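Let me give you the structure first, and then I'll get to my questions.
A single protein chain has been omitted; all remaining protein chains appear in their positions.
Then we have chain A:
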Amino acid sequence: MASSSTPKYNSNSLESSSSKWALKDGTNWEQNDEIPRLPGETRVTDKDVIYMCPFNGPVKGRVYITNYRLYLRSVENDPVVVLNVPLGVISRIEKMGGASSRGENSYGLDITCKDMRNLRFALKQEGHSRRDIFEVLTKYAFPQSHNLLFFAFANEEKFSENGWMVYNPMSEYRRQGLPNERWRVTFINEHYGLCDTYPSLLVVPYNATDDDLKKVAAFRSRNRIPVLSWIHPETQAVIMRCSQPLVGMSGKRNKDDERYLDIIREANGQISKLTIYDARPNVNAVANKATGGGYEGEDAYPNAELFFLDIHNIHVMRESLKKLKDIVYPNVEESHWLSSLESTHWLEHIKLVLTGAIQVADKVSSGRSSVLVHCSDGWDRTAQLTSLAMLMLDSYYRTIEGFEVLVQKEWISFGHKFASRIGHGDKNHADADRSPIFLQFIDCVWQMSKQFPTAFEFNEQFLITILDHLYSCRFGTFLYNSESLREKEKVAEKTLSLWSLINSEKSKYTNPFYTKELNRALYPVASMRHLELWVNYYIRWNPRIRQQQPNPVEQRYMELLALRDDYIRRLEELQITNNSKISNSSASSASPSQMMSQVQTHF
């Protein structure tokens, strides 16, 4: 965007290519054919409004609403203001002012978005002009509350890649070397009979029968039994995930669960204890006993060591993000930025999640002990911990495709409740089920990629794109709470996968500095000295904070790469021509390049 001649405030990066088009042809703007439209996207209504831009002041414009997006373009061209907002990001629509309210631009709509911004539109007071637009917006932004389908089901886009083929659980387990003589694949959950929030295919200890699994399920919250997430190729230590045991106030025990954990412990041939990481703070785990939950007590599980990782619950995370928004939107807190940032606790939560994941990864890798991770239900903090630990241990997950597999596996197939946490198409903005758990995970990944800029095949744009479509409802990828529900809604048949979009244009999401390294554990430093606020995501709507795009360091590297390739090509051509001539040269002195070959020596 840096090359465009006019600043484009508060515009959406989702459709950068199409809004660029709008900019270029801004002068020939015609009312019918101008809004970028996806195949399957239909226009619903449009209206003259005043966009109350928090950075630029009121902007006269026309807003167009389709079944997918809200699109606004300013009437004036200097500067062109374009808003391009998928309706899926809308969390709440409020009317502001009444028919009788005085004051300029006091009558209109206030829209709260899930992606760290608010939009305000002022409308003319005459003739209830607001009612139509409010109703249309409400209807299409919250299709679930109006018995309508998500836009993903109407989307007719075509991509060269099929993202639904990216994740095949069987091939992923095979990649890990499974099944083997100690671990087996079970189809016990084929019709989600054992656990309706788990995937149909599970990997369990070879020595545990399907009957054992059923008995264990009875003792685990929502039947989420311990199953394998990842196996270390050398130590054979595994990362298992599950939900809390149903210990309750009376301290119930379950022989099958106790034996099952012992089988897991023995499966990697080690005699050390099984390490259980309970993601919650100790007090919360204790408090859970009151509602029937709890944790693995010492008496019942003498061969296990239990650690609490002190990660807080979904409500704390939601409030923390809310506070963060308060200090960055619309204006960045001027004075006392650092203490304001600290008081949101956002980075502190990031630190704790990363710290927990490092512990899990380190235990499996250098502690050579199998690990069991759970929180209460095992679909929020547990998913964060297992997926981050896997990202630290297995370089495959640091590739574009590998990361897609990781998200697909640890988050989507294991029932992270995306629909509830994000509130897709649901008007109930105050739902206590909503929480930015997945965002927090992506932030952790960003922190890692920031600390290790050559270790990831994907770039920042990849992560931002994932987050944008976490809300957009353009793809089926993040819709619904579980695999069984997605199967019921035929998501894979009727919608497109986000990975189709990304994999069809991989170069856009590729980090040029990526250096492939196999089997290298990557431990971030979970210190506030290194953790940073992800400005390019959380403050991206503010034109004052906007980072340079494209990144100059990256750009320079790309130029050098192109130059190198050009030289190699020309050198080959030269050599061919020279070879055809008679060469009478003899051995020469060492190439001057050898003198330069040791740039990285210490001072």
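Quick notes on this structure:
Going forward, a contact is a pair of C-beta atoms (placed from the backbone, for glycine too) under 8 Å apart; a residue touches a chain by one contact, two chains touch by 3 or more; residues count from 1.
We adopt the following convention: contacts and distances are computed from a predicted model.
When the listed names "Protein SEC13 homolog", "Potassium two pore domain channel subfamily K member 4", "MTMRC protein" or "28S ribosomal protein S24, mitochondrial" are checked against UniProt, the chain not shown comes out as "MTMRC protein". Only one residue in the set A:95, A:175 or A:556 touches the chain that does not appear here, and it is A:556. If you put the hidden chain back, the residue from A:110, A:348, A:401 or A:505 that touches it is A:348. The omitted chain makes contact with just one of the residues A:148, A:185 or A:535: A:535. Of the residues in chain A, those that touch the hidden partner chain are 2-3, 7, 79, 221, 246, 248, 252, 281, 283-284, 287-288, 291-293, 310, 312-316, 319, 332-334, 336-342, 345, 347-348, 351-352, 355, 358-359, 361-362, 366, 375-377, 380, 433, 451-455, 513, 515, 520-530, 533, 535, 539, 543-546, 548, 552-553, 556-557, 560-561, 563-564, 567-568, 570-571, 574-575, 578, 581, 583, 585-588, 591-593, 596-603.
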